[in-house]
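Single-structure report; data block below.
Just one protein chain is left out here, and the rest sit where they should.
For clarity, chains are labelled A and B in written order, and residue numbers in each chain start from 1.
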Amino acid sequence: MALLEVEDLQVSFDTASGRIFALNGVSFSLERGEVLALLGESGSGKSVTASAIMDLVPNPPGAIDRGSIRFDGAELLQLSRKERRDLCGSRIALIFQDALAALNPVYPVGWQIAEMYRIHGRNPEGGVEKAVIDLLTAIGIPDPERRARQYPHEFSGGMRQRIMIAMAVALEPDVIIADEPTTALDVTIQAQVVDLLATIRKRSDAGMIFITHDLGVVAELADRVAVMYAGRIVETANVFELFEDARHPYSVGLLASQPRLDTDDDELVPIPGSAPNPVALPSGCAFRTRCPRAEGLCAEVIPPLETVGPGRQAACHFPVSPA
Amino acid sequence: MTDTSAEFLPARERRGPRIFWLLRALAGDPMAVAAAIWLLIVVLAIFTDSLSLLGDNRISLKARNLPPFDFGQSWTLWLGADALGRPLLVRLIQAASTTIGIAVVTVLSSLIGGTLLGVIAGYFGGIVGNLIMRICDIILGFPTLLVALFGLYLFGPSVSNLVIVLAITRMPAYIRVARAETLEVRERLFVDAARVFGGGPAWILRTHILPSVAPTMLTLASVNLAMVMLFESGLSYLGLGIQPPSVSWGLMVAQGQGYLSSAWWLGFFPGLAVMLTTMSFNLLANWFRIVNDPSQHWRLVSRRR
Partner (left out) sequence: MNQPLLKVENLSRHFGSGATPVRAVDDVSFEIARGETLGLVGESGCGKTSLVRTLLKLGPATSGSAVLDGVEITKASGRELHELRRKMQVVFQDPYQSLNPRMRIDRLISEPWALHPGAVPKARWREETVKLLESVGLRAEHADRYPSEFSGGQRQRLGIARALTLNPTLLVCDEPVSALDVSVQAQVVNLLARLRRERNLAMLFVAHDLAVVRHVSDRVMVMYLGKIIETGPKQSIFSAPAHPYTQALMSAVPTPDPRLRGHRKRIVLEGDLPSPANPPSGCRFRTRCWKATSICADQEPGLTARTTAPGLLTACHHADPETTR
């Protein structure tokens, strides 16, 4: 049994311009010790997936219409508010996209990390104070005793993100969800954070969901990749397979449009058009308006996520054949 | 990364004369329609009055303090009559032109003057800007009513003096808001873009800053309209505003106050007129704000799909 299993999850939001289906039947699973990258462009539903798991979907306007989220055998959607809250933070942790917004500006960071222990009534060996200092040392913050008493604005963006990571791993959770933890950072700082995440991953056997739109970071960190488009998972594969022979036309397009530092073949191959309006998704396959392989069937039938090889799936009527 | 596409939003039928688009947009907002109808009534009232279509304003002892809704009487008496037996409806209509006239002229002059000065102070800053703001501070340093009282006492009560005094005392509020908005818009990237294309200050103020500032200023003006009507009534009550036999809604409310227990309608109907009118201006200002913000157009049009 997988550590975390999401099945057929549908989440919608009521907005001024109509009902938006942010997730249209998302299914994936996460094993212990595995890093699953959730890859997709802006608005594809990555953050909403994370919020649904963490019970953070704002209701109203949002609602989980159907689906199931099983964690360690228990159905999360059937737990009470209180039980969900106890689970979140202690056994499932979230690292936010925007660390500055997620940290409270009026409390020292040491206090905020210690709060994690207090909320969940944990008493680490050697006391909370020592645990906080140890964590700050572990994430590479020099002079941790002094820094623990400083406020979020006194830290740089990269340090704040590392502090968020420290808070997330404080209680040694089973699942860590990282929502674009490096997107707002410069490359040199991003490298520091990616390194930190890689170390954490080596040290614990937690499963990690790593949300990103950066193929480079995926290649650097992930074991398996789930590619999202317009509220659906369109392909899942082992990271090596995805980069070598992607099956879904969207994954193929994404790889071809990525400029690389180690070559400069002149033309990038962009995907034509832009992401569909979530209020009026195309019928059938949502990618068909931009897909070079689209045929009549694509407009009529929504392609289901089907097995296309050992351990890999794609949602496409006419998948790209293996290289 | 916030690239949510809107490519598929229909290109709305914005072609054709702008008036049609405005009418359609108006139809999309029932409250604004109601407001427009009320203001239309008021305008018609002013019109009939200025053409002297109603003569029946004689003092009639028979009708002294006649209560309203006595439909057996002539229509002019349907809203009752005052202590001198003058029909209230006719008085209301006559008062409309003074009230609206004073309020609109006052608000328009402080709106135009305040916006211009505020935008200039905000865009250029420097000595001129500082001077404008210091004068504002001085005016705002005294209670408005005190300044108005003093001004009217000094120059004598008359309609034009009333307008000038009210316009000047209200102006600092407009200047401050216009300046604050300008300071914000001035830093926006599209203003820089216009500068790179070679746009000078006059161009930028006219095409970029004023249109961005205007909706806020109009909202402020519509709120101020009520305030000006009330001020005018207060001053008239103190004998420094409208001089009888001229009449305004504010003056009528003020005079009606003494009869609240015996003849409630004397204060009630002019008060209602003031309320409906200011509310209508507020609603229309809000509608105007939406009409002027393309990203909000769907509020007006899509509701009818």
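Quick notes on this structure:
The rule is simple: a residue touches a chain if its C-beta (ideal position, glycine included) is under 8 Å from a C-beta of that chain, and two chains touch if they have at least 3 such contacts.
Every value quoted in this text rests on a predicted model; they were computed, and no experiment measured them.
Taking the complete complex into account, A:Ile189 is the one of A:Ala2, A:Leu100 or A:Ile189 that touches the chain left out. Within the full complex, the residue among B:Gly126, B:Gly141 or B:Gly198 touching the omitted chain is B:Gly198.
Hidden from this view is one chain, which touches subunit B at 1-7, 9, 11, 14-15, 188-190, 192-199, 203, 207-208, 211-212, 292-295, 297.
In the full complex, subunit A makes contact with the omitted chain through residues 41-42, 156, 158-159, 186-192, 194-195, 213-220, 222, 239-240, 243, 253-255, 257-262, 264, 266-272, 274-275.
Throughout what follows, only the chains that are shown with their structure count from here on.
Look at where the CA atoms of subunit A average out and do the same for subunit B: the two points lie 52 Å apart.
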